[in-house]
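The complex appears here without one of its protein chains, the remainder shown in place.
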Amino acid sequence: MYDTAVTEQTVDQTTTKISARNVQVHYADTHAIRDVDVKIEDKTVTAFIGPSGCGKSTFLRTLNRMNDTIDICRVQGEILLDGENIYDPKVDPVQLRAKVGMVFQKPNPFPKSIYDNIAYGPRIHGLAKNKADLDVIVEKSLRRGAIWNEVKDRLHAPGTGLSGGQQQRLCIARAVATEPEVLLMDEPCSALDPIATGQVEELIDELRKNYCVVIVTHSMQQAARVSQKTAFFHLGNLVEYGDTGEIFTNPIDPRTESYITGRIG
Amino acid sequence: MTDASIPSASVPDGAPSGRSSSLLTLDGRVRRRNAAERRFRMYGIGAVAIGLIFLALLLVAIVRNGGPAFTQTFITVPIELVEAKLDKTGNRDLDEIKKVSTFGYKPLVVDGLSVLLTRNGIDNVLTKRKDIAKLISASAVGQIRDHVVANPDQIGQTVEFRLLASSRVDGYFKGRVSRESLARDKNLDAAHLDIADALMARGALDRAFNWNFILGADASESRPEQAGIGVSMLGSFFMMLVVLALALPIGVATSIYLEEFAPQNRWTDLIEVNISNLAAVPSIVFGILGLAVFIQFAELPQSAPLVGGLVLTLMTLPTIIISTRASLKAVPPSIRDAALGVGASKMQSVFHHVLPLAMPGILTGTIIGLAQALGETAPLLLIGMVGYIASNPPDGIASGFLDPNSAMPAQIYEWAKRADPAYYERAWGGIIILLLFLMSMNIIAILLRRRFERRW
Partner (left out) sequence: MSPIWTLLFVVALAAIGYGAGRARAMRSASGDIRNLHSLPSYYGANAMLSVLVPALALMVIWLIVQPMFIETRVQQHIPPQSYADSGALSLIMSDVRRVADGLTVAVREGVFSVDDAAGLNSQSTDIRAALGSVGVALGSDVEPYVLKAAQEYRALSGTGQTLRSIAVLALALAGLIWSLRRTNRTFRARNVVERALLALLIMAASIAVLTTLGIVLSLVFNTVEFFKLYPWTEFFFGLTWAPSFGGGSELGILPLFWGTFYISLIALAVAVPIGLFAAIYLSEYASPAVRGFAKPMLEVLAGIPTIVYGLFALLTVGPALVALFGREGTLGLNWMSGGTAVMTAGLVMGIMLIPFISSLSDDIINSVPQSMRDGSLGLGATKSETIKQVVLPAALPGIVGAILLAASRAIGETMIVVLGAGAAARLSMNPFEAMTTVTAKIVSQLTGDADFASPEALVAFALGMTLFVITLCLNIFALWIVRKYREQYE
């Protein structure tokens, strides 16, 4: 089955950031991801869509080896980041995750102050030489997270005291603070109300200028709004991958069409 | 959404971190961090290992020190029951025979041992001939007298007796006593040990399994070789009966009330707070309660298993209540609704449906509570179950509850306090028995849980 036959044609003016070849993921006896080949472009928002349990989140988590934290999970195949296989035994997942940041479904600020939440990554990676450096990084990250104006007067208040949308933007700012090249977002808006969702989506659009963003989403509208590329997953297979406009208006695979028109999902 | 686009001019956009551009080469910082990670992990492994080593040390100490208590050295001695000494009138009148005290049997033992030595061709090298009796436990004369009183017709014959060796001789064969240590000991000379060695070689002296330790009674301070834990085991048994008979129904009733019927009010809150605090009150305080309320105020007898049982009941109640409530809580509300739905009263739904389903959990909790009570010592110290020599088994049920007795942990404590190191071996041996009881109770609890555990 050549699900990904359409991917080749889209590589023209942009560069490929991540390319996955023949990726298989097993959870104990379950084959969660089958034969996924995909090339994800830099400075682009790529959306993974598909029904629940289709493997889109699992695949996202293989991209920064978050699956390593689950004992029963095995990954086969190759995932290249800038041409280097991230599953190479010489690669340290810690170093990888600094390059490939992640934002989770539920906002998960640490029970620390807003400042310490942002400074956490730079501190552990040694990005700041001194306090002044750190202050600059924190400010820059909060600005990039589009939350600076809301929190600049209470940087030392606990991060858990913010509203849901603010918490999620704080988490995005936290991810940005480690200067990643890729940002993975696992349904970042599913726990947020529509207004907060709008703010985060706007932010994602901004982030595209500096990062390669991969977003898993349940909502096709959201995929249509924020992404340039869309990949449709179904039962662990990558069914179709292409420009978002194409996928939504002119899907090739009948399964994609069924999903988009609401017959499966 | 304006601030996201403001470029912060002061921050150099290129990473100043010195972070390696390739993933395949580790930079120094990551290497250091990984080393820290490994160190941290080693601390964890170390902590677990230390905990396990402590456990192993404890178990080794118990088994190595307590094991010898289960064997005992015996000497088989032919004793001539001389008629002239035991029954002067010769008419086998039992009352006459009983008049001869154990003291009168002493020469018989000395003679018997001398015969034994000659028969085996061993010289009595002792300066005083009758010192040979020191090889034998002081309890031997009592044993012979009991035999004579039971079998008066054997007077005049020579009977083979298996007598307990004295604790020093026993300790010599267990490695506790050496010729050097005897130099300061007036109970036995090194010469005795030579004789004992010779007897051992000829087979007249042997080490055998010590049933008396498991089944027998405590002995006086000077006769460790005779002491057993059997009677205090009975004391513990009667205490556990009291605990079971009181703590189980009261605990279950309390839990049912709190879990199923209690309204949210101050009294209920007070009960809840009390239970959680009682669970953490030091056990010695329960001993003070027992002393003041049961013995001083209610004038119940001191040292009685009944009082011990009452104190331990109060101490165990919180444990049982907490586990019973947990298992009542685990029964899903749908069961209650189903019973109420077919017209059962609340009380019927609880007693017919919820309680039977929660029973395995309740029993498990009760057994664990009992095990805890069985090993508890501190409160027993205060109600006088220590310092009492449990030398007679209770005769009958009422006496079992009311007559002074000891309990297993109290007996162990008592032995540990005695001066003769021979008693330490008994204390460790007692611990082995106590732990065997606790282990089997816990295994039963685990099996119960495995067998009946239900996932809803």
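A and B are the chain letters, set down in written order, and residue numbers restart from 1 in every chain.
Criterion: contacts are C-beta pairs under 8 Å (C-beta built on N, C-alpha and C of every residue); 3 or more make two chains touch, one makes a residue touch a chain.
Bear in mind that the values here come from a model prediction, so they are computed numbers and not experimental data.
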Taking the entire complex into account, which one of B:Q72, B:S137, B:T377 or B:N405 touches the absent chain? B:T377
Give the residue, chosen from B:I214, B:V285 or B:L300, that touches the chain omitted from the document. B:V285
Have a look at B:A219, B:L314 or B:L402 and name the one touching the chain we're not showing. B:L314
Looking at B:N34, B:S114 or B:S399, which residue reaches the missing chain? B:N34
Which listed residue, A:Y27, A:Y87 or A:F104, touches the chain dropped from view? A:F104
Contacts of chain A with the missing chain: which residues? 64, 66, 69, 71, 94-99, 101-104, 106, 108-112, 120-121, 124-125, 171, 174-175, 178
By the contact criterion defined above, which parts of chain B meet the unshown chain? Give residue numbers in ascending order. 33-34, 36-37, 39-41, 43-48, 50-52, 54-55, 57-58, 61-62, 65, 249-250, 253-254, 256-258, 261-262, 270-271, 274-278, 280-286, 288-289, 291-293, 296-297, 314, 317-318, 321, 345, 347, 371, 374-378, 381-382, 384, 386-387, 409, 412-413, 416, 424, 427-428, 431, 434-435, 438, 442
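By definition in this document, only the chains that are shown with their structure count from here on.
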Can you give the whole-Å distance between the Cα centres of chain A and chain B? 61
The chain B residues in contact with chain A across the complex are 1-6, 8, 10-11, 15-17, 19-20, 22-27, 29-30, 33-34
Name, in rising order, each residue of chain A that touches chain B in their complex. 81, 84, 86, 88, 90-92, 94-96, 98-99, 124-127, 129, 133, 136-137, 139-140, 143-146, 148-149, 179, 199, 202-203, 206
